[in-house]
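A short worksheet on the structure shown next.
Moving on, here comes chain A:
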Amino acid sequence: MFTFTVMRWFIRLGFVILFLSAVFIFLQLPRTDWFFDNRKSLNVYAWANMIDEEKLLEFEQMAGVKVRISYYENTEELLLKLSTTKGSDCDVILTSDYIVPELIKNNFVKKLDNKQRTLLKRISAEFLGHYYDQKNEYSIPYEWAIYGLGINKKLCKDNYPEASWKTIFKPPFGYGVNMLDEARTGVMLAGLYALKRNPYTEIKKILPKINKLLQKQKPHVKVYSELLADYLVSSGNCHVVVAPSSLIWKVMRYDDNVDFVYPKEGGFFSIDSAMVSIDTKKDDMIFMFLDFLYQPNVMLHHFERYGIFPPDICIFKKSLKKWDRLKKVMPSSDEFKNALFFRKVVSEDAMNKIWVEVMS
Partner candidate 1 sequence: MRSIELKNITKSFGGELILHNFSVTIPSGIFFALLGPSGCGKTTILRIIAGLEKQDSGSIFLGKKNITQVPSNERTVNTVFQNYALFPHMNVFDNIAYPLRVKKVDTNTIEQKVLDTLKMVHLEQHIYKPIQFLSGGQQQRVALARAIISEPDVLLLDEPLAALDLGLREKMLIELKELQCKLGTTFVYVTHDQSEALTVAHQMAIMNNNGQIEQIGEPKEIYEFPRSRFVAKFVGTTNILSGKKIGSTIEIEKEGAFSLSISEERKEDGKELSISLRPEKIYITKDKLEGFSNVFVGTVISVVYQGRSTQYVVKLGKSGITVNVFEQNEEHFPKEVIEVGNLVNLYWQKENVVILKNEKI
Partner candidate 2 sequence: MKKSDLKSAIKKERFFFAMVPAVVWQGLFLFLPLLFLVVISFIKGWSYTGVHGGFTLENYTSLLDFSHLRVLFRSFFLALINTTVCLLVAFPVSYFISVKSRRWKNCLLFFLVVPFFTNFLVLVYSWFFILERNGVINKFLSLFGLGVSGPLLYNMPAVLLVMVYCYLPFMAMPIYSSLEKIDKSLLEASSDLGANFRQTFFKVVLPMAFSGIRTGVFLVFVPSFGEFVIPTLIGKGEPFLVGSLVSYYFTQSLSPSFGAAFTSISCVFLVIVAFLWFVLLKLIFTKNLRGSDNGKN
């Protein structure tokens, strides 16, 4: 009787273990090759609306390669998802500047090979050699913008706002503004406004002040959203918005009411770059793809279609003839020089604390 019960429990345990291993295999399915046939395809991580599907189709037909683009919502999501797969299910990553150091640190990306580096020649000097990848060993700039102020002229005609971040923090009476909806950008912006100079080193000391500043700003903020800024300013929901120049340009093309200025304290640069995943073995295919993306006509197409500012000033300047108002978003060389980055200089926890206090 005793042996029988022992056997019985062995059998039961065995089955549970069997099922557990089946579940384990099921969970690991995506790692196997047959689940995703990867050989003739490129997996790209990108923000939404970064690459036109028509152009993609063109490339696919030309190169005979299937390109699968995976869009992400924010860079943290990208980081999180990369860390679960260890970068194994993607080949090309198109992402923002401030996340690049982390991708490099965590070994999610590898250095560009020589062939890929030739593409850097097509990029204007303004976009190269920045803090996140000073020698551009890993990244090729793909898109840029500088944060400034979008203004609804019609709504602000009586009291045209100052070209300063003050407009956002202490707007003229009755003005509604938007505000960036991330801790990192919000805090940095407030830091610049508080110090009136490059805040990278001193920002940690003035965190309480930033906190107060953001709290005080809150009643004026109609919407915490960066993505909707173009819509908010053109529809008149907000008088003034903080937004990247490329986003405001999208509506400026159609809507004469919208204006754009760079604040005198300096704007914030944002550069999205292309990088190569650590695990990929499809370097040639990646080169083909990037080569295609950085062709002047493709860059021009993306600029005209989606308002993606190409990292080649020449292409940008050529369009000035076509659109007169493009001048407004075209930074001067000083403005290029003055532009800061939304770098991660404040610790995550401190930023969170401020942000949660402000938002709640």
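Here, contacts are C-beta pairs under 8 Å (C-beta built on N, C-alpha and C of every residue); 3 or more make two chains touch, one makes a residue touch a chain; residues count from 1.
Picked so that all candidates are chains of the complex that A comes from, given by their letters.
Computed from a prediction, not measured in an experiment: that's the story for all the values here.
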item: Selected neighbour of chain A [touch, this complex] from 1 or 2; value: 2
item: Chain A residues within the candidate 2 interface of the complex; value: 4, 7-8, 11-12, 15-16, 19-20, 23, 74, 76-77, 79-80, 83-84, 106, 176, 181-183, 222-225, 228, 235-237, 348-349, 351-353, 355-357, 359-360
